[in-house]
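Sharing a structure below in structure tokens format, with a few things to ask.
The complex appears here without one of its protein chains, the remainder shown in place.
Each chain carries a letter (A, B and C) given by its place in the written order, and its residues are counted from 1.
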Amino acid sequence: MAEAVKWQPLARDALAARVAQDIPEGWSVNLGIGIPTLVGNYVPPEREVVFHSENGILGMGPAPASDKINRWLVNASSQYVTLVPGASYMSHSDSFALVRGGHLDLCVLGAFQVAENGDLANWARSEDDNAPAIGGAMDLAAGAKRIWIVMEHTTRNGEPRLLKRCTYPLTAAGCVKRVYTELAVLDVTERGFAVIDMVPGMTIEALQERTEGKLHR
Amino acid sequence: MAEAVKWQPLARDALAARVAQDIPEGWSVNLGIGIPTLVGNYVPPEREVVFHSENGILGMGPAPASDKINRWLVNASSQYVTLVPGASYMSHSDSFALVRGGHLDLCVLGAFQVAENGDLANWARSEDDNAPAIGGAMDLAAGAKRIWIVMEHTTRNGEPRLLKRCTYPLTAAGCVKRVYTELAVLDVTERGFAVIDMVPGMTIEALQERTEGKLHR
Amino acid sequence: MIDKFVRSVAEALDGIKDGSTVLIAGFAQVGEPRALIDGLIEQGAKDLVVVHNTAGRGREGVARLIGEGRVRKILCSFARSRGSVIFEEVFARGEIELEILGQGTMAERIRAGAAGIPAFYTATGAGTKLAEGKEARIFDGREYILEHAIYGDVALVEAWRADRWGNLVYRDAGRNFNPVMAAAAKLTIAQTQHVAELGELSPEEIATPGIYVNRLVHIDAGDPPLKTG
Partner (left out) sequence: MIDKFVRSVAEALDGIKDGSTVLIAGFAQVGEPRALIDGLIEQGAKDLVVVHNTAGRGREGVARLIGEGRVRKILCSFARSRGSVIFEEVFARGEIELEILGQGTMAERIRAGAAGIPAFYTATGAGTKLAEGKEARIFDGREYILEHAIYGDVALVEAWRADRWGNLVYRDAGRNFNPVMAAAAKLTIAQTQHVAELGELSPEEIATPGIYVNRLVHIDAGDPPLKTG
């Protein structure tokens, strides 16, 4: 890449905050492991968003102070959390009925790869991975009303992760609605990836260089 | 019938008491509409039997005194009931998951007809009944571990109701384990109806005259 | 602030379209959202598909909705039954379609609609008249039939207590079809006898989490009518 870098990629927390900005009051939201979990920290407390955790919590609050830990209250990432007023508990079967029945307004997940047709790959880096960790990802990807992905725009080696077709095993086909990376926000549309936001200084051309799928305005 | 009648058929309450006698402590039991409902009155209070009602009650107690009615507490027959200590409420879907998953030790139902292969007909008296009342009968008949039937041995006209094959539409195939009538107690076995008890003075021959299915000892 | 309470039954029912599938909870008049049913009669939507345990009894509620010719089809477990006079008249005139189904199959089909399950197998009804036209299949030597999910456009439910998020608690046998129907519709409308502050309902006892409820109206309906005989 000959061009001079004129932009600053978003740091993890800034990226989480960028996602949080787009979540409206009243939505019920599940946050996956990793950067998605941080998103909850950036939804202002006066904006009521209801956070769900697959292990049977609806109305999850932030992490407790270290001297206020309730060891019986963990989220799906095994982290200690709190409840907000209005919260409720449910069993795993009821919790996943909620997920699979299309009742979550949004699920924010991480990804290895996303394709321009909305295919998501986030559980295995190889067809030969015969003992992977799936957790609730397939249920969430197939079940939530909207899937937003937070991911790095490219691999550490600079290979694109926003592809024409995923090369890793799919989590779910055609489920992704929007992708947030450290460089841009893209919607998955019938025509492919539509760029709806970029970090200051970024150009479509520079973004396209880092993206295998075709970008549109 | 030339023979002199030497026996006394059981009255409704005596029949209910006869059924109750065979219910051991610890069973979970659902009682259908009619005589089956009376069975609960004849289980001695010190013998703990857990009564279920399809509308979401486990641990149902007897009818309340008329000045102690709770209008929010009815059974599946729309009668006012009470709770016993240890009772719990559940939704209709959880209640029928319990029924259909084979968790009831016993369901006592009424019947129009029972066949010697265990087929039960208790919801429609004609193939042409196009607007019948089924309620939970099909679920109970297909789901409970044991189906016991309480019924009149013959129709008012003396026609048999314990048949080789049911002529009315089935509620469930092959589900009946035992039949209690005002004249006898019969088990449904691979060989057909096995007589396990008769009212005093009744003979197998006299009982067979009133029964289309073949009787065995 | 999330606040699902509206000020009137009319507001709660606003926008229900002709042709909607309406799930109506309640069992033996307990936990039955009578104010909402009456409101639906007022509201005027017609050509409805109604899912309710019975085809209505007496002359009020679901019976009246049917009597006014607003129900194209009813799915129920009790069609002809004590007091189903209006349904029987309308049915005899061929003016309503009936789908009769076992009560447990009804509950499970609604639960399937709520849980993202388009179809499931059940032993209930296998080998009976109700299996006619349905796919049968043997699992482990036993016959089962395929039943399909019921999806509501609208659910009408009655709660004992509700908070502004739509968390619901029921009273005694008033729970019945309420939780499963509340979860299975695009637009779930609850009438509640009492209003709770947010956080007042125990997280352990909430039977319907607010995620399933869209609109709430406070109706102090009092006890269900007294049954006589």
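What to note about this one:
As a working rule, contacts are C-beta pairs under 8 Å (C-beta built on N, C-alpha and C of every residue); 3 or more make two chains touch, one makes a residue touch a chain.
For clarity, every value in this text was computed on a predicted model and none was experimentally measured.
In the whole complex the chain that is left out makes contact with A, B, C.
In the complete assembly, the contact with the undisplayed chain comes from A:96, out of A:27, A:51 or A:96. Interface note for the absent chain: among A:36, A:86, A:136 or A:192, the touching residue is A:136.
Residues of chain A in touch with the missing chain: 53-57, 69-75, 78-80, 89-93, 95-97, 99-100, 124, 127, 129-139, 142-143, 169-173.
Those residues of chain C that touch the chain absent from the view are 108, 112, 115-124, 139-140, 142, 144, 148, 169, 172, 202, 204-205, 207.
With the whole complex as reference, residues 25-26, 28, 46, 48, 50, 52, 58-59, 83, 85-90, 97-98, 100-104, 142-143 of chain B touch the missing chain.
Heads up, the rule we're going with is that only the chains that are shown with their structure count from here on.
Averaged C-alpha coordinates give centres for chain A and chain B that are 55 Å from one another.
Along chain B, no residue makes contact with two or more other chains.
Touching two or more other chains at once are residues 111 of chain C.
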